[in-house]
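Once you've had a glance at the structure underneath, I'll fire off some questions.
Only one protein chain is missing from this complex, and each of the others stays in its spot.
The letters A, B, C, D and E name the chains in turn, as written, and every chain counts its residues from 1.
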Amino acid sequence: MNATQAMFLSLLSPMVLAFILGVIATRVKSDLKFPEDLYTALTIYLLVAIGLKGGYKLSISHLSDFWRPGLATIALGVIIPIVSYYILRQLGKFNVWNAAAIAAHYGSVSAVTFGEAIAFHDTLKEEALRAAIEAGAVAAGTAADAPAALAVYQAQGLNYEGFMPSLLTIMEVPAILVAIIIARLQSREDSLDAGEGGTMGEVLRELLAGKSTLLLIGFLIVGYVSGKRGWDQVAPWFDTPFRGVLTLFLLEAGLVTGRRLEDLKKVGPFLVVFGILMPIVSAVAGIFAGQLAGMTMAGATVLGVLAASASYIAAPAACRVALPKASPTYYLTASLAITFPFNIIVGLPLYHFIATRVYGL
Amino acid sequence: MNATQAMFLSLLSPMVLAFILGVIATRVKSDLKFPEDLYTALTIYLLVAIGLKGGYKLSISHLSDFWRPGLATIALGVIIPIVSYYILRQLGKFNVWNAAAIAAHYGSVSAVTFGEAIAFHDTLKEEALRAAIEAGAVAAGTAADAPAALAVYQAQGLNYEGFMPSLLTIMEVPAILVAIIIARLQSREDSLDAGEGGTMGEVLRELLAGKSTLLLIGFLIVGYVSGKRGWDQVAPWFDTPFRGVLTLFLLEAGLVTGRRLEDLKKVGPFLVVFGILMPIVSAVAGIFAGQLAGMTMAGATVLGVLAASASYIAAPAACRVALPKASPTYYLTASLAITFPFNIIVGLPLYHFIATRVYGL
Amino acid sequence: MNATQAMFLSLLSPMVLAFILGVIATRVKSDLKFPEDLYTALTIYLLVAIGLKGGYKLSISHLSDFWRPGLATIALGVIIPIVSYYILRQLGKFNVWNAAAIAAHYGSVSAVTFGEAIAFHDTLKEEALRAAIEAGAVAAGTAADAPAALAVYQAQGLNYEGFMPSLLTIMEVPAILVAIIIARLQSREDSLDAGEGGTMGEVLRELLAGKSTLLLIGFLIVGYVSGKRGWDQVAPWFDTPFRGVLTLFLLEAGLVTGRRLEDLKKVGPFLVVFGILMPIVSAVAGIFAGQLAGMTMAGATVLGVLAASASYIAAPAACRVALPKASPTYYLTASLAITFPFNIIVGLPLYHFIATRVYGL
Amino acid sequence: MKTSEMKLVVIITEDELEPRLTKEILALGARGYTASRVRGEGWHGARKSEWEGENVRIETIVPEPIANSILAHIADRYLPHYATVVYMQTVSILRVEKFT
Amino acid sequence: MKTSEMKLVVIITEDELEPRLTKEILALGARGYTASRVRGEGWHGARKSEWEGENVRIETIVPEPIANSILAHIADRYLPHYATVVYMQTVSILRVEKFT
Partner (left out) sequence: MKTSEMKLVVIITEDELEPRLTKEILALGARGYTASRVRGEGWHGARKSEWEGENVRIETIVPEPIANSILAHIADRYLPHYATVVYMQTVSILRVEKFT
């Protein structure tokens, strides 16, 4: 599949279009508003669904290949915030606190962007199967999970590793810790440890017990332990309707992003450029790291997406506790109003395209 | 299918029974109460689902037949509020504001009634297929969307046009504008234009950016643009469980209606009679208009249902802004506590029956 | 299937694991929190789904066998609270009000425990079918509801009666009335009847119009009346995803239970022991009663589960009105933090094992 | 701005009582009220979840005599039976006609 | 504790007006506000469900002169057109710099 087709496929998906519609709705001052708690409910659904599916996939795959991608993921989670921090300090002239907080967000990950990457690959697979059927390469009516279909995906590098959600979880935490350590070293102020809430231990506990990490790791284990039998019981709720629910979620994300767009002026042009270029740099790093770690092309692409994505569930909560002097306007606007839409709309097909070049497929 | 059977089929559907149960629950003073935001969440689901399906259907059908039904719809949207207004003023002795506001509601449409009309036709199709299988006309095990099944529906006039949700959207707006214009002409008071919120331009913007219009039009476009590929991705969430979700929604609608029943005394017998006869008149007008416009029998029936239905999402919001002197007790009670249940319980099979006579099927 | 396997199967289900994860989340002080209204929304879904399925199953089964299980259920609903009351008074030294309120909870039932029992049996059936296919007893690819599959379930006593949800509803009410009557007789205080809210009539009305009874009975009737045709319309929403939704619900139940665990100290060791032993006693009584009433093994097991389960929707609401002097700390902690997890985790496979012994299968 | 003085009565009680209590407040002469969903702890223990019940906070601005009859009514019918707290303050308002 | 006196202005009005009204309050000099979701009844009938609309309750602590301009603004722009109630009280606060 070439770049234009992939771009097209991604842009015309109901998920991306719903996101754009949400942004437009705030621009035309629509009274459309999601109920206060629906966003939280959808987040819980998303995290549980991703965790469960990852755990199930893990339970049916070989773990021996896991350690290298795991190491690559940790490396990305450590390097990206350090690089981001220096760029933000040196070129962006941000103060220590804001630079560290933004760096924490860009080193960490976004589960929704990950979900959309999964949905994007599912669509790519369906397209590949359809094309193969049309070309007569496989029999008409071949089921999406029949061996013949899997071979088609395989040939086009569309099967990602089952443990991708584990990598999502792994990459969530280190960047935030790294950014906090940098901020402390730089500010030479240990007062943070003395103040209310905020010793390193507390921050770590907060991160591991934080809802996104807890749901992801927790349901990864649930999915792993309950295996195929468990998965079959819950798949009609957590798998089949996944892309439909994601459509609703992205509509809401569009509404939130649209409201944030007004803050773009406040954050200045540097952060806008950073919010677009940094993900591309990280994605490329992620794809190469994935290849080095011996991952499939789809796996490396998704690792690239993880590297490119900026957190907006775990990181904001952690920064409120650990870096209270950083301004939410900067880190929320950058991750939500710039990087998130960029990744969803342009990034996914772009990273897929880069990966096909890197893998020579 | 004869009138009694259709009546029976409609009355015994879980959706209608859930509505009746909701009304009973308030009558026996049950503590059953929907969470404050569940109603809004269900409304969003419903509007997105209707829009998406309509857009998808539109993308696979010929648009050349669209302009005549479109015109018929606009004509209904203009004429029904005018007729309603004069009936309410002359016979009902309502003041200008209340007559205009009620007329706006009856000229506009109810997406839930539309959803129930779709569900009703889906059930009719299933019944027709079952009967055909029993009669040996088609092979046992014929899938609901197999060509043989489609032929069965066709023969019985059960296939409605793919663009019906577009007509729903089209009919939502004009009646409200017409009613407001009437109110201003009649009251010779241009103060409205001068006051806070409420110039015609503002009202129009409010209507087009209003959540029901925005979601319907927006997802109609999303569904159209993302086509069959997009639809397949989201159908397990927005199509397969549609009637189940509608059942929950109608339970909640029943609770709201039940609470409103107490207001029946306040609004007086005239409005009760109006709330039952006006929909029938409008439905007949809608069916004939549909036939004139060359629509299928099912399409004309649904157009009749649209004409008969009274708005309770878009119109109340608009009237609060544009006709603040009208009393919500009248327009909400009439549309919610009289016309909505009448249409759901008696109207659907009745209009279907009328349509079979008009079309001679 | 032997006891260890069943235990294993139950413990490793996503539902039970989600419950355990919820408890752990509160223990590690996670910020994971369900939106305020999501719990209510899930409860409504659960009750409607159980009622509808029961009604549909009832509509396709013979009612002649119903009266004996019905009587057995009422007998259990009367005897369990009496026995509980005397144990709590004599051995536990609780005062009249608290003893009566706790007895009301243990005589009544928990719809979630029932739902989990149904899910447990569905899993047992799937396992039995898988085993039969592996053993070559039935052909590979046999559908879960094919006659051959039903014969497999039959042979292993895994088919429960279609009217089980009716029994759930029947057992909900009497215990609460019995407990209130006991409290009044014992306290020789008729002031209750005189005070605000709380005559027997009011309590009965409150119970029958209470949301859990109303939804269960209401949708049992809806399901019965709309039959197979109605069921097919709503099953994709109320049946297929049931176990997935239950997983979310049990996660939330785990969070609530976890928060209650702190109250364990307050209620003292007697109530902890009571909360574990009483359900076992009741379950055994329920299984024997079921056998006496001529029920299938699975039916008797589910009756045992009903007897063992303690209410936490209907009973707390009723006790707040009728026994305001009883302390919620006792009855909520006992039913939610002790008996509910015990039944879900250990009880289900244990009662299933006991039933296989009683039935000699 | 020219303002007048009125009494603000605030009642915090069990949420199931809202329909009944608001009807009574209006019957006692109040021209309106505002209600919101709250949770809390007090003599009757915690009321902060679905399981234990939650509370409602009702505030109404009324002339002093009506405030007194509302307080008397609450003291008589609610305080002895239900988890209830009530308090009163003086507030400055615009448009005295809206409240009398 | 050493406390200072400030005015607390409370506005109850139609929820759709929240974005506009809060912007205006800040423009008039308030340094912050707190808003919550409420329902109620009054001259304009019941506003307690999605269908009829709901209300918002906005409270803001401000120095007296700003309180007066907020009241004047409400009297001019909201009271005649929308379901609105407004009242003012005196409160004791800590950290006067936060409000001026």
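The rule is short, and it goes like this: a residue touches a chain if its C-beta (ideal position, glycine included) is under 8 Å from a C-beta of that chain, and two chains touch if they have at least 3 such contacts.
Only a predicted model underlies this, so the values are computations on that prediction, with no experimental measurement involved.
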Chains in view that touch the one left out, judged over the entire complex: A, D, E
Chain E residues touching the omitted chain (full complex): 1, 3, 6, 8, 22, 26, 31-37, 61, 89-95, 98
Interface with the undisplayed chain - residues on chain A: 39-40, 195-197, 256, 312, 316, 320, 324, 327-329, 332, 336
Touch residues of chain D, complete complex, unshown partner: 12, 36-43, 48, 55, 57, 68, 71-72, 74-75, 79, 85-89
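Everything below uses one rule, namely that only the chains that are shown with their structure count from here on.
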Chains touching both chain B and chain E: none
Centroid-based (C-alpha) most distant chain relative to chain C: E
Same-residue or different-residue interface between chain B and chain C, half as cut-off: different
Centroid spacing, where centroids are CA-atom means, of chain B and chain C in whole angstrom: 40
Centre-of-Cα separation between chain E and chain C, whole angstrom: 48
Junction residues of chain C - those touching two or more other chains: 36-38, 40, 241
Residues of chain E touching at least two other chains: none
Pairs of chains satisfying the touch condition: A-B, A-C, B-C, B-E, C-D, D-E
